[in-house]
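Only one protein chain is missing; all other protein chains are in place.
Moving on, here comes subunit A:
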Amino acid sequence: MFNNLIFIILFMLGFYALIMKTNLIKNVIGLNLMEAAVFFWVIAFSDIGGEVAIHKMGEEVTKFNDPVPQALTLTGIVIGASTAALLLTLIIELNKFSGTIDRDQLEGLND
């Protein structure tokens, strides 16, 4: 119950930053916040109160948490980091060409 509530709050904060903030770096932060919310929710949803899915030598563990969502979350984290790095690089180049990272002041994008 709490997991869902925290997921919704984090996701909506990220979404708000993505569509309302005009600073492009804040937009990237919002995108990353949305990603983090989804990862948090997947991990918290698959937690059934068992141990982490790692066998220990000479010890029999009966109840494990599901390893598959954790592996998929690792994949997602790596891809999120790659996309964030690429977006920030594009923002650096944009700042060099137009002198601003505010998306309302970019020339050629105004209506």
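The rule is simple: a residue touches a chain if its C-beta (ideal position, glycine included) is under 8 Å from a C-beta of that chain, and two chains touch if they have at least 3 such contacts; residues count from 1.
Quick note on the criterion: contacts and distances are computed from a predicted model.
Candidate names were "Chemotaxis protein CheW", "Vitamin K-dependent gamma-carboxylase", "ABC transporter ATP-binding protein" or "Multicomponent Na+:H+ antiporter subunit B", and the UniProt protein name of the unshown chain is "Multicomponent Na+:H+ antiporter subunit B".
Contacts to the hidden chain, counted on subunit A, fall at residues 4-5, 8-9, 11-12, 15-16, 19-20, 45-46, 48, 52-57, 64, 66-71, 74-75, 78-79, 81-83, 85-86, 88-90, 92-93, 96.
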